[in-house]
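Here the complex is missing a single protein chain, while all its other protein chains stay put.
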Amino acid sequence: MTLVRSGDHVARREALADPVARYERMYEIRRFEERVNDLFAQGLIHGTTHLCAGQEALDVSLALELRATDIVTATYRGHGIALALGMPATDVLAEIMGKADGCTGGVGGSMHLCEPDVGLLPTFAIVGAGLPVAAGAALAFQTRGEDRVAVAVFGDGAANIGAFHEALNLAAVWKLPVVFVCDNNVYAEYSRIDLTTPLTDLHRRAGSYDIPGVPVDGMDVDATRAVLREAVSRARAGEGPTLVEAKTYRFAGHSRADQATYRPEGELERWRERDPLVLARAALVAGGAATEDDLAGLEKAVDEDLDAVAEAVAAGPDPTPAAMFRNIWAVAA
Amino acid sequence: MTLVRSGDHVARREALADPVARYERMYEIRRFEERVNDLFAQGLIHGTTHLCAGQEALDVSLALELRATDIVTATYRGHGIALALGMPATDVLAEIMGKADGCTGGVGGSMHLCEPDVGLLPTFAIVGAGLPVAAGAALAFQTRGEDRVAVAVFGDGAANIGAFHEALNLAAVWKLPVVFVCDNNVYAEYSRIDLTTPLTDLHRRAGSYDIPGVPVDGMDVDATRAVLREAVSRARAGEGPTLVEAKTYRFAGHSRADQATYRPEGELERWRERDPLVLARAALVAGGAATEDDLAGLEKAVDEDLDAVAEAVAAGPDPTPAAMFRNIWAVAA
Amino acid sequence: MARIRVRQAIASALSDAMREDESVLIFGEDIAAAEGPFKTSEGLLAEFGPLRVRDTPISEMGFVGAAVGAAAVGMRPVAEIMFMEFLGVALDQLVTEAAKFRYLSNGRVGVPLVVRASVGSGLGFGTQHSQTLENWLGATPGLKVAVPSDAQTAYGLLRSAIRDPDPVVVLEPRVLYAERGECVTGDAGIVPLGVARVPREGDALTVVALGQTVRAALAAAERIDAGIEVIDLSTVTPWDRETVLASVAKTGRLVTVEEAPASGGWGAEIVATVTTAAFRSLQAPPFRITAPDVPVPYNKALEARFSPGIGEIEHQLTTYLRTGEVPDPWWLREGVAA
Partner (left out) sequence: MARIRVRQAIASALSDAMREDESVLIFGEDIAAAEGPFKTSEGLLAEFGPLRVRDTPISEMGFVGAAVGAAAVGMRPVAEIMFMEFLGVALDQLVTEAAKFRYLSNGRVGVPLVVRASVGSGLGFGTQHSQTLENWLGATPGLKVAVPSDAQTAYGLLRSAIRDPDPVVVLEPRVLYAERGECVTGDAGIVPLGVARVPREGDALTVVALGQTVRAALAAAERIDAGIEVIDLSTVTPWDRETVLASVAKTGRLVTVEEAPASGGWGAEIVATVTTAAFRSLQAPPFRITAPDVPVPYNKALEARFSPGIGEIEHQLTTYLRTGEVPDPWWLREGVAA
């Protein structure tokens, strides 16, 4: 792998057609998050961040099933999706570090990644806010007769907020080309899902809008991919929205300060056995697509690249105060 | 029937134990609304109003199954509920006419009726707003260990708004003593229900919260009463919320200006055959509880009373400008 | 030049915009088949069809959010909010999302949406359907807010709002929908955002009004006839400092006329800014003519008194011109508010 810079996004996205490259991307996401965690611990990053370890399979399969012209609304837990969709680690890390070269120029931060070239709208720090927006993008596609699709990715906790309900109903009644992907990682902040809703099989909420609701093992990249493929092609064919519930697990705490002491004993460990990276790696070796050595080499290359990225980003320029005055109105005031 | 004035609310409520009195109340509501309509036509009422003809059976059965200490949140289409719960026609009409003797002193109007003595919170002009409020009243009862129940009454259109979703989930996860009563009268303003949601059997939305969802023929006072009784006693027994969907029909237009020309041909006429008053009247006569003559006499008495009410209210005092400065802060500014 | 109703001017602006630009689509509750609760979309479904003219479920947060998404991918959606209050569940999408997309995308994702909402008192809709609430939007860099005062500005500001690359909220005084006025349509009828109008010139006193208070202020100024300049602010954020400051430089006196309570109203921003910028040219204390700090009452007579009418404005301005001092509003003069 070589350092990818802005402009190569789509190529980076298309590389995922290769199963080995899919594993590589998942590995990159995992390691990227570890680095972000370290940089925080070292005081080199300001504010807060939300790591996505445990949901790499979902992020990568989503990227694989979408076209670069499709649109994604995601959340503050969005580093993995950004990387999966094709954003290079430099752009993402620079933003997280508030650098001038970050994807928003350093005014957004970890919760606000954006790359129109791969269809990523500014990620949403408000729970649920991205669902109606995805429906709206789909409305545009439908109105213009385009075969593009919009996808909203959101958490289990977001399924309890009003925007979820309104967006699904709107999409259902208008048969919009949108897929609602619920990343059910068992927790919303420090609350286990069963503390905040009696219905934990969230795909069943699709019934309220007479649309398909499909659960899937979100730790399994192939299974997830298959379900998303079906949902995306339904949308693209004009058959309306689907609610996909990917059952995943949040390996990290909610945000950087969180040690996740509220987890029942053994829960994390049980889920770790189903780590999407472990599963994907074993499948590649078992299927003969790559040897242990191939993968070890590839992992080393990713590690080295991320070293180089981290070094380059840290040395990059900070924005000047003028940055906060730009991009507020269409025409500079 | 004699003119009932403030203070006799509870007695008026309790009268409903008698099936003939139930019919009488339904008849009163229907005639009351006709008068309101006439007063508007004569330019004697300001603003707008939303008539409830067609939902009298629901209003009266609800009043019958609740205690005066229970709490109801209702909507701008609330004249019937107010009368059913025990508010005398004078208080309601005076408010609609903006009179000083109205239940809010004339500052509220048709959309904002209120009578704490019978558990009616100020009715809600914002669609959906009453559902979380009812859940909150139920939360108070639960916290204090009281066996009181809260009921939210709302329309089919309200089932598409975020507050519906959030309130039902909150009530379900906390097992609150609340009953959600959806008055599915087929229309939200000028839109038939199937134009704004693919799921028209709204009680099925209960499935999203793992609570019971029960449909009922809202034109039949006995059937409605039975379903409400079950839901209210579940709530009172601490078994949590129920979503009741009463299938009714809005005989009038949405609000005063609306001629409802958007209705499919014959629809109104078909529903008219199931007019709750016609059904209830026939049942009384058939069951021998009253003769045609009894009922004709009773209807005449109601008509006369409403004549007297209308006359008295029209002659009543208007509020002075000082009224708009009262009751904003707890202690007068 | 045709005299048309304000609601017709709005429908014309929508249809002209939809003819001019295929990316314009409109949606809201009962705006398609029923042509709008206030008939502001008459004829549009028939002309533009159900893809571009849509009835929505009662889901303000959902469809305002949908406007954000549609705008972010190149449409110019116009969402109708029947009564401004209903934005109470949708401010997130406007203030915290739409207004910030350009900033959060390094200038690459604009959100050219328009939200139209009816506002204000005067028709007996009661306290939950009669507020103006432009304060909900006014502290939001990236979001523009315009308020028409007659048929021409209803047409022209809406056309500008739809062409604008940023999110714009147009707050339409509901009481004006049925009013008639002259209205030039087409490009010549476009009224720019951010520019105040000066429908009446004078050199003794600057009166800044907005929306439904413009005509009352003008009528009061006619009656007094003593060099009163009346400014129709038209765009309340960002507002036209130049025009107002130039006027005050000339008159030395500033009064704002608001239909709603003083607290939290737009008048404070005008008075504060002008005072800071033009302190030495002020010859008398600037002040605000407003409603009292109470919810909008329902009763017809009370509602009529709530918002400052021609008589009240005339009284306050006359007293001010005569004495140079700030007059009491009616509720203090009459000792009504204890």
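Descriptive notes on the structure:
Chains: A, B and C, in written order; residue numbering restarts at 1 for each.
Methods note: contacts are C-beta pairs under 8 Å (C-beta built on N, C-alpha and C of every residue); 3 or more make two chains touch, one makes a residue touch a chain.
Small disclaimer: the values here were computed from a predicted structure and weren't measured.
Every shown chain touched by the omitted chain in the complete complex is listed here: A, B, C. Of the candidate positions B:153, B:170, B:243 or B:298, contact with the hidden chain is made by B:170.
Considering the whole complex, the residue from C:33, C:91, C:246 or C:301 that touches the absent chain is C:91. Taking the complete complex into account, C:104 is the one of C:104, C:119 or C:248 that touches the chain left out.
Although one chain is not drawn, the whole complex shows that of C:17, C:271 or C:313 it is C:271 that touches it. Between the chain not shown and the residues A:163, A:231 or A:306, the one that touches is A:163.
Of the residues in subunit B, those that touch the hidden partner chain are 71, 73, 103-105, 107-108, 112, 114, 116, 121-122, 124, 126, 129, 131-144, 150, 162-163, 166-167, 169-170, 173-174, 326-331.
Of the residues in subunit C, those that touch the hidden partner chain are 61, 85-86, 88-93, 95-97, 99-100, 103-104, 127-128, 131, 133, 135-136, 138-142, 237-238, 260-261, 263-265, 267-269, 271-273, 275-277, 279-280, 282, 284-288, 293-295, 326.
The chain not displayed touches subunit A at residues 46-48, 98-99, 104, 106-112, 124-128, 157-158, 160-163, 188-191, 195-197, 262, 318-325, 328, 332-333.
Heads up, the rule we're going with is that only the chains that are shown with their structure count from here on.
Greatest Cα centroid separation from subunit C: this falls to A. Once CA atoms are averaged chain by chain and compared with the all-protein CA average, the nearest chain turns out to be C.
For this pair, subunit A with subunit B, the centres built from the Cα atoms lie 47 Å apart. Centroids built from CA atoms put subunit C at 36 Å from subunit B. Taken residue by residue, subunit C touches two or more other chains at 56-57, 59, 61-62, 89, whereas all remaining positions touch fewer.
Multi-chain contact residues of subunit B, defined as those touching 2 or more other chains: 160-163, 195-197.
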